[in-house]
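Removed: one protein chain of the complex. Kept in place: all other protein chains.
Presenting chain A:
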Amino acid sequence: MNVLDTLTSRRLWLGVLSVAVCFAAYIWVTNRPDNNPALLPPISDIVKSFFVNIESGSLHTALGASLFRIFMGFFIGTTMALIVGCLVGWYKTIEFLVDPLIEALRPIPPLAYIPIIIIWFGIEEFSRVLIISIACFMVCVVNVIAGMKNVPQVYVDAASTMGASRFQVFRTVAVPAATPFIITGYRIALGAAWTTLVASELLAAQNGLGFLLQEGRRYFLTDQVMMVIVIIGACAFLMDRAFRRIQAYLMQWSEARE
């Protein structure tokens, strides 16, 4: 077994260990006689809530609605970020034109747009997707711009002296050289999509995971609240894992690949 293998297996075992310890601690606390199950429901109740919600179909509906919003918002937001970021990061005129705008809007939390979006578009599917898109766009575009600005000059010079036009340099050098930054932007955007999703559903939705959370609070179903939290965590985790796979594939050329 070489060094890398030991490291990988150590990471795996320690990861499993930390999760298991938390799990055990939760079971221990909920089994104490002075625990109030209405505040901290035992695991059996959480599991039961999971099956109840599956049987009624409400978990299925909620998950479907939420995943749809995530994918739509993520896709629209990151695609816009890729286009705008590449242009802003590469063409000075566009940068001078658009960059102040991005810098001005960047500190505003995307959730701050919720009231105005509801006023304009109502509590519609479009509104929620729009909020998630804005969140994804804002965190992603900054990375794309940074990536385009960090393209090593020597690659640009090398391509130019081989006869590449300005646009060819952009397409064949700048964009691929910026992919590490771009992918990081996409990954951060995925996290932002989840954060914004739940917030937007808490405020304005009749379905979705955020709605299930809200319903749990309203009817004091702590086990349902806990169950949804676990589901969200699991989904976000799985998506991030899948994303890492894609990242590893796209970055196989890079020294810094994971």
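Criterion: a contact is a pair of C-beta atoms (placed from the backbone, for glycine too) under 8 Å apart; a residue touches a chain by one contact, two chains touch by 3 or more; residues count from 1.
As a convention for this text, contacts and distances are computed from a predicted model.
J.: According to its UniProt entry, is the unseen chain "Transporter family-2 protein", "NitT/TauT family transport system ATP-binding protein", "Phenylalanine--tRNA ligase alpha subunit" or "PepSY domain-containing protein"?
T.: Options "Transporter family-2 protein", "NitT/TauT family transport system ATP-binding protein", "Phenylalanine--tRNA ligase alpha subunit" or "PepSY domain-containing protein" narrow down to "NitT/TauT family transport system ATP-binding protein" for the missing chain.
J.: Kindly state which of the options A:Val88, A:Val173 or A:Val198 is in contact with the chain not pictured.
T.: Final answer for the missing-chain contact: A:Val173.
J.: In the complete assembly, which of A:Asp5, A:Asp34 or A:Glu255 touches the absent chain?
T.: A:Glu255
J.: Tell me which residue among A:Tyr26, A:Tyr155 or A:Phe243 touches the hidden chain in the full complex.
T.: Spelled out, the listed residue whose C-beta touches the missing chain is A:Tyr155.
J.: Counting contacts across the full complex, list the positions on chain A that touch the omitted chain.
T.: Where chain A meets the chain not shown: residues 152, 154-155, 157-164, 168, 172-173, 176-177, 179, 252-255.
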